[in-house]
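Contents: one structure, followed by commentary.
Of the protein chains in this complex, one is absent; all others appear in place.
Residue numbering begins at 1 within each chain, and the chains themselves are lettered A and B in the order written.
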């Protein structure tokens, strides 16, 4: 099986595919100025779709999502953005925990493992 | 490879199998009223066994477990329940960290990746 990297940098790649399994790096919102949990979650989910598309996958084939919230008090707000986005016919596994993120401007971070074949 | 979902809901599935690899959603105890870490850990491990069985796997084929504790002060108590349950001949990888969970009633959450073939 081949290993393919997407948006590789000197520190990490934004995604790595091994065979037909795709691992995305933890995604935080690229622009956090003046934004809240809703906007950051929507931005992150958009980034995930873009990275999955580059790897030949899509949100219907997400296997597992790990969501880190800087403040669990925003769980309902994150869920509203998630629920509006997630494939209701093809939902992934999910776990959500509270964790301080790389900077105080980051309110949400999402890690995804997805498939790029199958249905 | 096919993607199979177990106990799917509108927000997430409790498990997703991709080929022979099974990803379970973060499991918390279904009933937390008046329970402590021992009872919640035992309940979660039982839920994991049930979900793995539905997916054609079992605790002997867990590859990796990530355990989130609301209070690391309960590490020894969680470990006692874990040690009584885990397959000593077929132990998985494991990581345990402290994290606030979705509600204050949840003391433990466990995420598992397992195989459904091989030995």
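Quick note on the criterion: contacts are C-beta pairs under 8 Å (C-beta built on N, C-alpha and C of every residue); 3 or more make two chains touch, one makes a residue touch a chain.
These numbers were taken from a predicted model, which means no experiment stands behind them.
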- request: Write down which of B:14, B:27, B:41 or B:66 is the residue touching the left-out chain.
  value: B:66
Query: Going by the touch rule given at the top, which residues of chain A touch the chain that is not shown?
result: 1-3, 5, 8-16, 18-19, 21, 23-26, 66, 68, 99-102, 109, 111, 113
- request: For chain B, enumerate the residues touching the unshown chain of the complex.
  value: 20-21, 61, 63-66, 72, 75, 79, 82-83, 86, 88, 90-99, 113, 115, 117-119
